[in-house]
Structure formats: C-alpha cells, structure tokens
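As you look at this complex, bear in mind that one protein chain is not there, while each of the others sits in place.
Order as written gives the chain letters A and B; numbering starts at 1 within each chain.
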C-alpha cells in the first residue's frame, strides 16, 4: 500500500541509509502531499528518526536522493524547519527560553548580522502561540519536559518555514501539552504547511494524522490514514524484522561492501 | 612595571582562553582543547628551527596549523581506523607532545626553549623581551603585542560568528537543518583554539594553558545561566586569577603560571562550594519547574 502523489512536497527516491555500512533503511521510495499532517510510525529501531534526518540531509546516504519542493535540500534550507528529539540537546546550556526561540530566526540572518527587532517580535509571537510568553526570560534548565517541547516547537514556528520535521514531539509530555501541540499542528496544516511527525503511539495516530507512513527498516505503507492503518499492514510493520534483510545487512557490514556498486 | 607587564600578559592569555573555553566545555570538548595545547609543541619547535625566532607570524601560523591537523588526526584515527574516541585523543596528543620534547632535547643548542618552558612557560621573562624600533622607541614587551593581536582576533571571531557558534554548540542538528555548516564552525573554533594555545605557549607553557581554557569557564558556568554573562564572567575570573596568581607566585617564590592555575582552581572550589544557586553548601532550593498554566491551552 504505497500511494504516490503528484506535485509532492517531499519526494524520496530509492533512499538507502546505512550505519557502519549496514543499511538501517532500505530503498525507501515515497512522496508526501502538501498541506498534510504526516505521521511516521513503526516499532523501536525501525529507522523513523533516521528517515526524517536523511530527508533533511543530516545523514550521509548510501543511495538515492531527496527533493523538497522539487529542489535539492541545499536550495531550500530556509523553507525547512526541524524539531529534534528533546534529549538531543543539553538543557543545562546557559540560555534563556527566548534565546532558544530566537534561534529559529538565525537561518534568515546571514553572517555578521544579529537578530533585528522584527525577529524578536516573531520569536515572541511564536512563544505566545505555545502559550509560553511568560517564560521568555526563564532559563531553559528550569523547564519541565512538556515546557521544553513547547520551546522547541516555538523555535520552529518562529522560523516560519513551509515543511516541518518533528522527531517524537509527543514523547514524555503531559496530556495538556500533547493536546496543545496537536491543536497547533492542525492550525499549521490549515495554513497549508506540511508537518512530518515521528510518532510512536498507535492509539492516537488515527486521530492525529491524515497521512501515515509505516516503517520497519523498509517502507511498509504510505498513504491516507484510513487506507494505511489496517490490521494487515500494522501486522507487517510490527511483526518483526525481515530476517533475510537483516542478514544481508549484516553481511554488507562484515564484508565492508558498498551499498551501491558505484559508491565503493 | 614588570609586575604590570606580567599581569597584563596573564590577563590577555586568560581573556582569549576563557572565551574559547566556554565553547569547549559546552561542547564537551575540554579534552580536545587539552590535546591541541600539547600537540602544537612540535609545530612550535619546528617553526623555531626554521625561522630562528620566537614570536613571528610564521610560528603562529605553522604551529596553529599543527593544532588543526591534530583535530583531523583525532578524527581520522577515530573514524577510519576505528580507534575508540577517548583513546584516539590520548594517543594523538601524547605522541605529538613526545616528539616535541625529543626535538627540543636533540636541538637543545639551536632552540631557545627548554623543558621547563614547555611545562610552565616563562611569563616572568616577558618584560625582558622588548620591542624596540630602529628609532629606539620602546613599545613594551613583544609578547604582549602578539597576545593582544590574537586576543583581538578571537574577540572579533566570536563577535562575528556569535550566533553561528552559539547555535552549533547548543543544537548542531537544528543548525544543520536550517543550513549552517556545523563542520565549518567546528574547524574555525579549533583553529582559534590552536592559535590561542600557540600564542600563550611562551608565557604559560603547554599544559597550564588547559587551566586557562577550562577553569574560568567552568567556574562561570556554575554562576550564571546566561551565555553572554558566562563569557564575560569567565574573562573576569581569568584576569583575577592572573593578578592574584602573580602575587602568590612572588610570595612563594615559584612559577607564576603554576600559581595562576592554582588560584583558578581555588576560584572554582569556592564557587563550587558557595555559589548562591548551584553551590554545594549554600544552595538555595532550586526554583522548582513552575506549574504550567495548562488550562489556558486546552
């Protein structure tokens, strides 16, 4: 069940990503429609984070390419935003909430130039959207998990991008924050933004997303939620790894074989 | 007058080291700083042998280059030869440092450097090496000029690249996603560290540079949650340590650089124990993460 769309926002072509030569994602081929809330779903170790990182060109790929708005990533950095996993940064870092949100504006500034008044306004506005304006001067080390997540979200909002990649934004946050975030995501969709979310909770997935990508080392399905979240496809996704695929992956690593002949 | 020049030299070293040290400790790269400061030694000796002088541009550039090569080497051993990360640092810098010491011993006659200088510098001799023009104008100690130049360069670097350095240090993945080159800023930072350790080498030696790189920023890190304040505080702490260290050294009749490192350690200990927010003894109850106004969001 892999539905391809015309005029996709994100096009992934034949993408293979390896760690230490062992592919963790095999031959991913998918297209994502504009203005959708996309959920990337699969078991632990399925390569969900790897997929969105590879989409943003943050990881070296063994084969294939990614186009966003039909352009290579290098051309469209300004239209892409990213909400990394909360644990990926050191929250003891000496910075205030406002400092972090302001980082969302950095991409548009260029060298030599610091944030202008307009950038500060935009950052403040983003903080208001996640209802954290009263925390602007708070140090990030004093935030709770849910608040950290909101700050990260505000940073992405401040950037005013067109495509958003979010890595587990609902992990370890309270119910109130989760509801608030999904509400925001829906508003973003209404504005025509595309949001791609790595998600681990099947229960809420049907409710949250209108497009779902099922992943387990390979692409199991990609399409409108109601067509994809079926018993059969979920069993394929969660029914364990494909033994042959893992074994071939192990062989590639052990023999230090290139994933593509041309990339020796 | 000598005291003034010595303290000024110490303060300049403290300024550029503390500024860069803030980035190093937040990137968890304090030991890479340690490695670079050791590894520039052979570069300094070779530059010395080639040019025959102490503080010249070629020395800064040549030895600074070696510092950058060190980071490449560490990366190379780790990535291509798959040496464990900490071992890769340990092997690289001890090896280069050993080469440096051997070169000094072999060319003892030609090189005006000795093992003591390598260990703790000769900040006491700084006022003796004056920059006197042909017109007999005395511009003060040569080292002060070199260090002043490097300090200016470092300040310029972190002013121009402030937001890039800030972001790539805090969240490299996000930085890369919005199009910043994390490796470019990494190597620029390492170049700056190399340049600084080379410039400071003569005054404080290869090992005590690390005290300047790590101690004041670590102390400041325990005092503030604001990065800009951390930068300024660590410079102030560094300068304070230089001044106090000088007098301690005079009193004990020992190495000035060693005394400065000692004072920097005392500063850290005091802050570690008595910092108003994070001290071990006086710690006020940490501000508990305030309850969110969740209702407003629903």
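Couple of notes before you dig in:
The rule is short, and it goes like this: a residue touches a chain if its C-beta (ideal position, glycine included) is under 8 Å from a C-beta of that chain, and two chains touch if they have at least 3 such contacts.
Heads up, the rule we're going with is that contacts and distances are computed from a predicted model.
This complex has a chain not shown, and the name its UniProt record holds, of "Amicyanin", "Acyl-CoA dehydrogenase", "Iron chelate uptake ABC transporter family permease subunit" or "MaoC family dehydratase", is "Iron chelate uptake ABC transporter family permease subunit". Interface note for the absent chain: among A:76, A:136 or A:248, the touching residue is A:248.
The residue from B:5, B:48, B:120 or B:185 that touches the chain not shown here is B:120.
The chain not shown here is touched by just one of B:113, B:233 or B:259, and that residue is B:259. Listed for chain B, the residues touching the missing chain in the whole complex are 25, 28-31, 33-34, 77, 80-84, 86-91, 94-95, 97-99, 101-102, 105, 108, 115, 119-120, 207-208, 210-211, 213-215, 218, 221-222, 248-249, 252-255, 257-262, 264-265, 268, 272, 278, 280. The chain not shown here touches chain A at positions 1-2, 14, 16, 26-27, 29, 63, 92, 141, 218-221, 242-245, 247-248, 251-252, 255-261, 264.
As a working rule, only the chains that are shown with their structure count from here on.
Only residues 53, 56-58, 74, 77-78, 80-82, 84, 88-90, 93-96, 99-100, 103, 106-107, 109, 111-112, 114-115, 131, 134, 139, 141-144, 146-147, 155, 159, 165, 174, 176-177, 179-180, 183 of chain A touch chain B when the two sit together in their complex. Touching chain A in their complex are the following residues of chain B: 26, 160-164, 166-167, 169-171, 173-174, 176-180, 221, 224-227, 229-230, 286-287, 289-290, 292-298.
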